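In this view, the complex is presented without one of its protein chains, the others remaining in place.
Up next, chain A:
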Amino acid sequence: MSTGNPMVRFDRVSKRYPGGKEALSGVSFELDRGEFAFLTGHSGAGKSTLLKLMMQMEHPSRGQVFVDGLNLGKLRAGQVPYLRRKIGVVFQNHQLLFDRSVYDNIALPLQIAGYTPAEAGRRVRAALDSVGLLGMEKRNPIELSGGEQQRVGIARAVVNKPPLLLADEPTGNLDPELSAEIMNLFMRFQQVGVTVLIATHDIALVERLGHRRLILDHGQLHEDALIAGGQYV
């Protein structure tokens, strides 16, 4: 099952927020390269915390986190941006910038990574195409619907072709049809080799899609082995 070089590895990771209770306790798991998994659990179970640890937005109190072979505990502050360039993230509150066009929003990670405008243009259009928003690049994201904004956020997350894609409640307040559409989008990225981890409340959708499930319960991880696809038994 494991290639020995997983995309993500958590080794007995605990996280206690200052003055708070333990948000994660002794969490261990691996995500293989190209794997697709859901992260579920009640509100406050620690899903967002787990994703933030991979982004170095939070730091574990105990244990070690590895992303793409990098021990995040040993990363210097100056290396964190380069880690983040390997990870596409989608949040529920899509974090778009309303002072610039859809195009400029999506091009931002490319500018930062030092792509030429021509190269960036090609990639932005490819990303827009993959989320079905081609032709909207000149619009301001504020003019778009919630689902369209969410897709702009996804386009920005994948435009740099990161090997790892994280999503935190990406279908939070979308209707079931749109949710299914967006999940399909994520599965298409998996098909081209991206490792995908999606935190969601939408149990019905998760069960229907049938992928690996990581279940958090009060900070403890219970891996669900009973998957429709039958890959992980």
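Definition applied: contacts are C-beta pairs under 8 Å (C-beta built on N, C-alpha and C of every residue); 3 or more make two chains touch, one makes a residue touch a chain; residues count from 1.
Everything below uses one rule, namely that contacts and distances are computed from a predicted model.
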| item | value |
| --- | --- |
| Name per UniProt, for the chain absent here [options: "ABC transporter permease", "Acyl-CoA dehydrogenase", "Methylmalonyl-CoA mutase, C-terminal domain" or "Cell division protein FtsX"] | "Cell division protein FtsX" |
| Residue of A:G34, A:G147, A:G172 or A:G210 in touch with the missing chain, whole complex considered | A:G34 |
| Contact with the hidden chain (one of A:D68, A:E181 or A:E207) | A:D68 |
| Options A:L97, A:L134 or A:A204, residue touching the unrepresented chain | A:L97 |
| Contact partner of the left-out chain, one of A:G132, A:P176 or A:G193 | A:G193 |
| Identified contact with the non-displayed chain, of A:V89, A:A167, A:I182 or A:L216 | A:V89 |
| For chain A, residues in touch with the removed chain | 5, 33-34, 55, 57, 68-70, 78-79, 81-86, 89, 95-97, 99, 108-109, 111-116, 119, 122-123, 126, 156, 160-163, 192-194 |
